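Yeah, one chain of the complex is gone here, protein chain that is, but the others are all in their spots.
To keep things simple, chains are lettered A and B as they appear, and every chain counts its residues starting from 1.
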Amino acid sequence: MSDSHGDDVGNVGGLNSFEPKILGFLCSWCSYTGADLAGTNRLKVPSNLRAIRVPCSGRVAPELIMRAFDQGADGVLVLGCHLGECHYDNGNHRTAKRMPVLHSLLSFVGLEPERLRLDWVSASEGERFSKIVEEFAESIRLLGPCQWRPKALQWEAENRLINQKGEMSMPQVGR
Amino acid sequence: MNLTKVRTGVYICHCGTNIAATVDVKAVAEFAQSLDGVVLARDYSYMCSDPGQDLIKDDIQEHGLNRIVVASCSPLMHEITFRRACEEAGLNPFYFQMANIREHCSWVIDDMVLATAKAKSLVEAAVRRVYHHQPLDMREVEMNPSVLVVGAGITGIEAALRLADANKKVHLVEREPSIGGHMAQLYKTFPTLDCAA
Partner (left out) sequence: MASVGRHPNINLMAYSEVEHISGYIGNFDVRVHRKPRYIDASVCTGCSKCTEVCPVDTLNPFDMNLGTRKAVYRHSAQAVPGSYTIEKLGVAPCRNACPTDQRAQGYIALVREKRYADAYWAIRREHPFPSVCGRVCNHQCEDACSRGKYDEPVNIMGIKRFVSDWAFANRDELPEMRDKSLVGTPFVHEPVSTGKKVAIIGAGPAGLTAALDLVRLGHSVKVYDSSPIAGGMMRVGIPPHRMPDELLDWEIEQILNEGIELQLNTRIDDIPGLLESGYDGVLVATGAHRVKKLAIRNSNHPQNWLSLDLLKRIALGEEIDLSGKKVVVLGGGNVALDVARTAIRLGQPEVSIACLESRGEMPGFDWEIGVAEEEGIRLFPGRTFKEIVVENEHVVGVRCVEVEFRGFKGGQPDMDEIPGSDHVLPADLVIWAIGQGPDFSFLPPDGSVHIRYPIGVVTDDEMMTSLPGVFCAGDVRRGMTFFVVDAIGEGHHVARCIDRYLRGENGLKEPYQQDVVELSVEDIETRITDGRASNQPRVPISCIPLEERLNNFREVDLTLTEEQALTEAERCLGCGLCSECLECVAACEIGAIHHDMQDELVDLKVGAIILATGFQDFDPSVAPEFGYGRLNNVITAMEFERMINPSGPTGGEVLLKNGKPPKSVAILQCIGSRSEQYNSHCSRVCCMYSLKIAQLVHDYVNAEVHEIYRDMRTVSGGYEAFFNRTKQAGVNFYHGQVTEVEKKNGRLVVSWDESYYNEPDHVAVDMVILATGFEPRDDVGQVASTFSVSRSPNGFFLERHPKLAPVETATDGIYLAGACQSPMDIPDCVAQAGGAVAVALSMIDQGTIALEPSIAAVETLYCAGCGQCVAACPYLAIEITDGVAVVNEYSCKGCGTCAAVCPNKAMKLIHYSDQQIVAEMIGALNLSVTPEEVT
């Protein structure tokens, strides 16, 4: 990455830089179980990950992902069943189809698309789970903190979309 | 939305040393106590044990708790157990949320500071989530008493016969033109060296 001349790139990715916050959406049937297996097998998983259990990766709406960046996530990891193994037939196909749009949306709003990753972990792939989280955490570490959050928080405070508890009120559109 | 005031109880499980060796459970409980809506927070050696469950039940009665968070193992393991405990104490079982601080935390993180920090945020996540829980009822449906057995090797045959003997209708589906599977090909089978068919 950096050579002896590159002072300005400094210690990006170095040990003493920052530890990213990573929000994970894990489907209950495959990935969450795979994550449990990583624990049962006492594998190492970076503490950066905070996992939220959802029934299916298909449940992970684009707003939820954007909201995670809003709330200070430096990276978002969506994990589902392998294609063809979805507990709900094809929910994960939907997730996969959404990704390109989300990636371009991220770059549109000034975020590195690499901060969002979709991958597949089956119930028996504890090792794969640990490896994916490790890799992802390292890649976010190299990207540095997500720069969008401060601006977003400021905007939201101004527009009173978030209350003091940190809950958001959702603008609803009637029929 | 919540007409009655939210009164949450938080329980941090040691799981013997499975959690307590890596996560500072006392610190997590202390932290939980500080969270919005939390009335009490305790740590205990084995939450899934009878005394552990009784603790929850008693607190619900005694302290008027209307939300329960247990931070212990994976919900895939004990969510049902704790939901049932809530129900037995008269609380709707869906006013319960679990934080997985064992499989997702103490077992995969070596560093105590990091593990404790992660446990705290998982507990906070659960506390915030349970605030929004609604009372729900399970949906009761009729159970069709017949069974499909797929594969008619030794295992499928055994299963089909036992179910049939229990007076259940069994549909036994076999890909080959005959039942028997690999076993039908064998001469004398281990360990009794008698005929396979």
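Keep this in mind: a residue touches a chain if its C-beta (ideal position, glycine included) is under 8 Å from a C-beta of that chain, and two chains touch if they have at least 3 such contacts.
Owing to the predicted nature of the structure, the values given are computational and were not obtained by experimental measurement.
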Can you work out which residue in B:A20, B:L40, B:L55 or B:V170 touches the chain that's missing from view? B:V170
Need a quick check: the contact residues on chain A for the chain that isn't drawn. 15-19, 21, 23, 29-30, 33, 47, 50, 52, 54-56, 58-64, 67-68, 71-73, 81, 84-85, 87-91, 94, 122-125, 166-168, 170, 172-175
Could you pull out which residues of chain B are in touch with the chain that's been left out? 76-77, 94, 111-114, 117, 120-129, 131-134, 136-191, 193, 197
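In this section, only the chains that are shown with their structure count from here on.
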Just curious, how far off is chain B from chain A if you go by their C-alpha centres, in Å? 26
The residues of chain B that touch chain A in their complex are 36, 74-76, 100, 102-105, 107-111, 114-115, 117-118, 121-122, 125
Chain B partner contacts - residues on chain A that touch it in the complex: 28, 32-33, 35-36, 38-40, 42-45, 47, 49-53, 130, 165
